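Yeah, one chain of the complex is gone here, protein chain that is, but the others are all in their spots.
Going by the order they are written in, the chains are A and B; count residues from 1 in each one.
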Amino acid sequence: MTASPRPTPSAQQPRSRIPGSGLAKGLAVTLRTMTRKSHTAHYPDAQPALPPRTRGVIGLFEENCTVCMLCARECPDWCIYIDSHKETVPPAAPGGRERSRNVLDRFAIDFALCMYCGICIEVCPFDALFWSPEFEYAETDIRELTHERDKLREWMWTVPAPPALDPRAEEPKEVAAARKAAEKLAAAQEQAGRPPAEGEDA
Amino acid sequence: MNDALDVALRLLVVFAVFLVFPLLIGQTEHKVMAHMQGRVGPMYAGGFHGWAQLVADGVKFAQKEDVVPAGADRRIFQLAPAVALLPYLLVLVAIPIGPGEGAVGQVIDAGIFFVLAVMGVGVLGSLMAGWASANKFSLLGGLRTAAQLLAYELPMLLAAASVAMAAGTVSLVGILDAFEWWWLPWQIVGALVFFVAGLAELQRPPFDMPVADSEIIFGAYTEYTGLRFALFLLAEYAGIVILCGLTAVLFLGGWHGPFGADGLGWVWTLLKTAVLAFIVIWLRVSYPRMREDQLQKLAWTTLVPLALAQIALTGVVKVVIQS
């Protein structure tokens, strides 16, 4: 025991004089708590009010994925499974080279292994992975916790929009690039005299 | 024939009380403890605020495998829950809940002694369980149970003896007949000693050192599963019923009440018992577990002298009144 042999006066001060008052205080605390409203969240009956940026599960925006495999490699417990194949794309301009492109066949995250560290989301260079506030994906079999790309894509709809930029901020590069591409396309189509096709949004 | 029917009916009522009241207290404990901790407790079983939670628990216990450890002393291990539970059933027979001889299972001449003696036997169940489980935690639990029983039996007896002196009888019915309202302040110290010692004998928190889960898992009941474990739990709650009923009868005047004591005496008894049971739960929620040496110190240096002082006071007042 390392207690000092003589307690300091300040330590003795808060002790009350009446014996048993501490016991009564303990009883009073519990009794008061009983008369108050409980703090229980009645979850299945009432949905919890979660902050919008809650990190519930990882959603995949597969249109952005280039199968660079960075997420799978950086994952500390190797819970991301990616299959892909190469496709050759005919040259954009006549006489050009054929290009090869990765096509995603399978993207699955084993949420029985995932520890929600979010490293995959951090490392993704193409913004294909996002935190979703969704949390109700319990399964009765641990093997079914490996969720495939369709489920991950569905969760993408629950991802809230990114926070608005500061007023008069510079336009983000991705948006600017997409806008320029769309404008170019629209101009080309106008020249060709055809109705404009649906533009893509970033 | 009529007598046999009467006896059978009484036993049936006692048995029903024995099965229902512990469950009621258990359910109350679920809810009261939850609300005292800012929770709501069971909400689903049975539909309305989880009223059937303990029934569901019972069904669960009945489904579980009844495991006897390989190294255990099989027969004693299996016998122990019955030894722990049956004494409380016997005690319940002797507790009067209303005026007259119609409101008690069986009038027993030496009621106090019967009740305390049989209650003490129940602890043998814990000892048997602790020894027969072939588990060091069980053994430690058994040892602590025995030490606690030896320490708290004495103040409990002395406090009960004080009431018996005041009433001039050891029959529970007789004590209630002799009760006056001013016994309440007169015997208040004895009541406190009796209640605290009873709590300790039941191993209820803050005196739950024999089953301290953070140290010795669950004491003597560590190796028990399924129904036998449920019987031990039932014994604990039956013990609360008995202790609260006894305290109400001995110290709080049982069926005596400020009004309506003629037809509704049993309501007063039940009300007092319920309030005491609430206090038992309240104490469990409010106080942390006492250490083994604190337990022994409380018994020998506080409760025993207090009980002796109460007996002295009772004797003096009794002599003064009679002279």
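The rule is short, and it goes like this: a contact is a pair of C-beta atoms (placed from the backbone, for glycine too) under 8 Å apart; a residue touches a chain by one contact, two chains touch by 3 or more.
Keep this in mind: contacts and distances are computed from a predicted model.
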| item | value |
| --- | --- |
| Listed names "Protein-methionine-sulfoxide reductase heme-binding subunit MsrQ", "Branched-chain amino acid ABC transporter permease", "Cytochrome b561" or "NADH-quinone oxidoreductase subunit J", with the criterion being the UniProt name of the chain not displayed | "NADH-quinone oxidoreductase subunit J" |
| In the full complex, displayed partners of the excluded chain | B |
| Given B:L85, B:L149 or B:A307, the one touching the chain that is not displayed | B:L149 |
| Full-complex contact with the absent chain, from B:I25, B:L54 or B:A132 | B:A132 |
| Candidates B:F113, B:F218 or B:F278 - the one touching the absent chain | B:F113 |
| Interface with the unshown chain - residue positions in chain B | 71-73, 76, 108-110, 113-114, 116-118, 120-121, 123-124, 127-128, 130-132, 134, 139, 142-143, 146-147, 149-150, 153, 157, 169-171 |
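Definition applied: only the chains that are shown with their structure count from here on.
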| item | value |
| --- | --- |
| CA centroid of chain A to CA centroid of chain B, Å | 54 |
| Complex contacts: residues of chain B adjacent to chain A | 32, 34-40, 43, 282-283, 285-287 |
| Sites on chain A touched by chain B in the complex | 23, 26-27, 29-31, 33-34, 36, 38-40, 42 |
